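All protein chains but one are shown at their positions in the complex.
To keep things simple, chains are lettered A, B and C as they appear, and every chain counts its residues starting from 1.
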Amino acid sequence: MIQLTDQPLDYTAITESVRDPAAGAVVLFLGTVRDFTAGEQTQQLEYEAYQQMAESSLKQLADEASTHFPIVKAAIVHRLGVLQPGDVAVAIAVSTPHRAQAFAAGQWLIDTLKQRVPIWKREHYTDGRVLWQHPAAATDAAAGQSGGT
Amino acid sequence: MIQLTDQPLDYTAITESVRDPAAGAVVLFLGTVRDFTAGEQTQQLEYEAYQQMAESSLKQLADEASTHFPIVKAAIVHRLGVLQPGDVAVAIAVSTPHRAQAFAAGQWLIDTLKQRVPIWKREHYTDGRVLWQHPAAATDAAAGQSGGT
Amino acid sequence: MTPSGTVTVLFFAAAREAIGTAELSLPVSGPVILTEIQQQVLQRAIGLQPLQHRLLWAVNNQYALPATMIQPGDTVACFPPVSGG
Partner (left out) sequence: MTPSGTVTVLFFAAAREAIGTAELSLPVSGPVILTEIQQQVLQRAIGLQPLQHRLLWAVNNQYALPATMIQPGDTVACFPPVSGG
């Protein structure tokens, strides 16, 4: 199961999709919206994707992970649209024969997703500021946006 | 949620119990019964515990994990009794502010559980042999058991 | 769907907001390298210039190097560093 969706993530269905009697380990990772980041209170997060490229990029990610780790099955689902603190933004499930492989594969998948897959988040703070988040410079204020630090 | 149970594990409830708006990451680990181990086909696994010590040991594990990792919430549930291939034997869920901590804490918890918590499994193979499993010597045949390699 | 003789350029996130549009059509007289498209975009979309050293570029849904050949009808995308997850 590899998809983008604007609906709440059903992480149980995502986990079930990777379960397999050939696997002794399943790791599920959930990326959830934190209420406070670096002392700033988040009211909501807004996720936008380049959908076509993001979908093919998620598929490539799963294929590439299978060349690095003995993955039995993998699933990646990312939510788009407006999320509140506590909501699940991304769910990654992976099954492997042994446990260390499942942790390594799950971590590689989320780390690489965050580096490569064309999805962006915009943070709406409780004080009214709205900022695009970028990994290298979270407070980088791009021209044209409705706020800045 | 820290417990031993002879019922099928509800890993969704276990995961929900650790979700928290202060956490940006949740990692769920499921240890599941593999159908084949080292070329041998498993018909069922039987888990036995020293219940009183295992319960206090699981609680100590969660407490100790919190001294090593910035855990927001943790849950550990281990199933006892007879399990079939594909069944979930253990579920560990942990939430932390950031993702690397959640993977590290989840892996530490399952690794340490397997070293310390007084639970034993006995493997019933499809060829009729029944063997207690021990980490250092999976084919070690203890006196008194109903089979041996 | 893009007529021969044009390259579609898509913009996302802060890049889209910086230039105020999600899409541009650039006329091309034949195959060109990505660098040439990038220069045309930055000339037409001045708002992007402060971001230019951080922009990422893709061609037909794959990240692309500056020397990538672009054919008429191809889709180029331009966006800031990704921040999913």
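To be clear about the criterion, a contact is a pair of C-beta atoms (placed from the backbone, for glycine too) under 8 Å apart; a residue touches a chain by one contact, two chains touch by 3 or more.
Quick caveat: nothing in here was measured; it's all calculated off a predicted structure.
For the chain that does not appear, the touching partners among the shown chains are B. From the set B:T5, B:S56, B:Q84 or B:T126, the residue in touch with the chain omitted from the display is B:S56, counting the whole complex. Counting the whole complex, the residues of chain B in touch with the unshown chain are 31, 47-50, 52-54, 56-57, 78, 89-90, 110, 113-122, 132-136, 142-145.
We adopt the following convention: only the chains that are shown with their structure count from here on.
Farthest chain from chain C (centres taken as the mean of C-alpha atoms): B.
Centroid to centroid, with C-alpha atoms defining each point, chain B and chain C lie 50 Å apart.
Averaging Cα coordinates per chain places chain A and chain C 25 Å apart.
The distance from the centre of chain A to the centre of chain B, each centre being the mean of the chain's C-alpha atoms, comes to 26 Å.
Touching two or more other chains at once are residues 99 of chain B. Across the assembly, chain C contributes residues 85 that each touch 2 or more other chains.
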